[in-house]
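Okay, structure first, notes after.
Part of the complex only, each chain left as placed.
Every chain is named by a letter (A, B and C) in the order it is written, and numbering of its residues begins at 1.
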Amino acid sequence: MSSTSPAALARSFGRAADQLRPVRITRGFTKHAEGSVLIEFGDTRVLCTASVEDKVPPHKRGSGEGWVTAEYGMLPRATHTRSDREAAKGKQSGRTQEIQRLIGRSLRAVFDLKKLGERTIALDCDVLQADGGTRTASITGAFVAAQDAVNTLLAAGKIAETPIINHVAAVSVGIVQGVPVLDLDYPEDSACDTDMNVVMTGVGHYVEVQGTAEGVAFSRDEMNQLLALAEKGIGELVELQTAAFR
Amino acid sequence: MSSTSPAALARSFGRAADQLRPVRITRGFTKHAEGSVLIEFGDTRVLCTASVEDKVPPHKRGSGEGWVTAEYGMLPRATHTRSDREAAKGKQSGRTQEIQRLIGRSLRAVFDLKKLGERTIALDCDVLQADGGTRTASITGAFVAAQDAVNTLLAAGKIAETPIINHVAAVSVGIVQGVPVLDLDYPEDSACDTDMNVVMTGVGHYVEVQGTAEGVAFSRDEMNQLLALAEKGIGELVELQTAAFR
Amino acid sequence: MSSTSPAALARSFGRAADQLRPVRITRGFTKHAEGSVLIEFGDTRVLCTASVEDKVPPHKRGSGEGWVTAEYGMLPRATHTRSDREAAKGKQSGRTQEIQRLIGRSLRAVFDLKKLGERTIALDCDVLQADGGTRTASITGAFVAAQDAVNTLLAAGKIAETPIINHVAAVSVGIVQGVPVLDLDYPEDSACDTDMNVVMTGVGHYVEVQGTAEGVAFSRDEMNQLLALAEKGIGELVELQTAAFR
């Protein structure tokens, strides 16, 4: 680790550099969706719903395969100051589109679309309260909602076997005041030099790695420390996903 | 009342024709907004936030007066089947615009904009779960959120006197299977012949009356019965708004 | 009535508080449409055309039923000062959408869509000159244009029976300087405390009631006076619609 002592860094919830914020996963948060999960990473709260639809996008029609897609949104006052409502502005920002593409790719990475059959699971991740890490919370919660939707399909006998190959979860890591830390909250995210979002499967393989040097570029050594932190955090999140079904 | 016995009508929560659904008002539901209220009319749940902004729209600039405005949205899976996300479609539907204009007018009706000073209270009403009456729940909850925002301004000494003149609340009434009923849920709303949304002040005066005959047109006598039901319901909602601050 | 003597209120065309403006209905105003009506409520002039189209919107396809829809527009210089052209701005305002939805619902209320067969009657209401009451003139004129379009279908043997169940007409009422008045012109509309648009059938039943307190909220007693005025005015408009076909 860095020579700056992690103890010097005051983190929310009094946690250590390699500790997640308190995570809470509430299944069945709303009643209409086939899967509906409120996931909380500290003060970040995202409502993830999974909707099963008996149709697929044009490029999958007649293929016998299904599709998994995601959309992301933030309530206007999920943030410290009010943001414009994207529906009122008439377009989704580049950031929103980037995030929802990431969520969709991450979830598809653990689905066998053939076993899903010609239907779509649409994941909607809506941020009710934002405090950093909304995209990683979205991926982690969307997996649980998708699992619930798949269980509904299995229970109804619409599919014989689960199309879910593996868990998928995500966490952010970054370098704050020279210290590599796990699961950045909003003040850390704003102040950090490097920010990396890592998406991994339940067996510890990479699905996505998106690292950005906001300030100074980072070295190979720092990269290695960040990857190690992410691996630890994702292992814990996968545990929590599993526990949510007990 | 109609000759059909109200007892014949099975209503959700086992309620009588002239009874509201269970109403719950939770203040401080999210942490960033100056006012943040989760209002529930039975299974309808709307998050109403009030944001104070130190700017006014062009037509109020330099007037010394403030503004109160509202936006409305529905999460894609708030409904029985998933609806398209308006931000993704790139436009708000006519229905959405109509509702948010109604919420804005209703709240402005009980504000003395001069006393607010040159600032805006932006009300965001986002439906987390829909089961009929989302616009009336929005108005009723937005009032509580606005009250909290005003209290913040008073506490900070930014305004000397409250700009709120009166309570405002709203409820739907309609004729279902020939029976005039109060506070329609989604199945009643879909099946009813006539649907009327009534917005009234705390002293029982009308702010808005919007009645529509979905099926057969309704008579003056039916109109009178509906107005009486609305008056009763709104009286109770105003009580609940008051109770939320105790 | 109010204690303020109506005589004290100087109204356009020297009319009493309960009097309509001079109404003129000119059928066949343009030559291409199946129905083409210029309706004038005093200085308000709206061109209402009815177009018969051999297609229905998706939700009616294969149902054997038809559809009635409406669009509304205002020429940029129909008003005192020039308004932006909605086509150039690239979107219809919330107000425009609200009005055209109202016109469509009002007309559908008097149509038996089954008897229309799988075709659409598209009503276009374009305001050539505005002086208050453009939406009520639009509904009243659109009914006459729709009647002409139906007569064309009957004459061509495309339908055997009229799908029109009843007349429909609309008028505004409001409280101006404390006096309830019928059929507000633009200066009255701008100055009034309460404005209500009422849509009724030829037998005096309500199709729509949309009342808004622009200033102070209004009492139940005022509501009753306004409803009585509207009933009187709509009775006269229905007479004029009938006379236009003699």
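The criterion applied here is as follows: a residue touches a chain if its C-beta (ideal position, glycine included) is under 8 Å from a C-beta of that chain, and two chains touch if they have at least 3 such contacts.
Bear in mind that the values here come from a model prediction, so they are computed numbers and not experimental data.
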Of the full homomeric complex, 3 copies appear; what's the total? 6
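In the analysis below, only the chains that are shown with their structure count from here on.
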Select the category (line, ring, star, complete, other) that matches the graph of chains linked by touching. line
So which chain is the furthest away from chain C, centre to centre on CA atoms? A
Could you state the distance in Å from the CA-based centre of chain A to that of chain B? 34
Centroid of chain B to centroid of chain C, CA atoms only: how many Å? 28
In whole angstrom, how far does the Cα centroid of chain A sit from the Cα centroid of chain C? 52
In chain A, the residues touching two or more other chains are 90
List of chain B residues in touch with chain A within their complex: 30-33, 36, 43, 45, 47, 49, 51, 53, 71, 73, 75-82, 85-88, 90-92, 96, 122, 124, 126, 128-130
Would you mind writing out the residues of chain B in touch with chain C in their complex? 91, 94-95, 97-98, 100-101, 105, 109, 166, 196, 200-201, 203-213, 216-220, 223, 227, 231
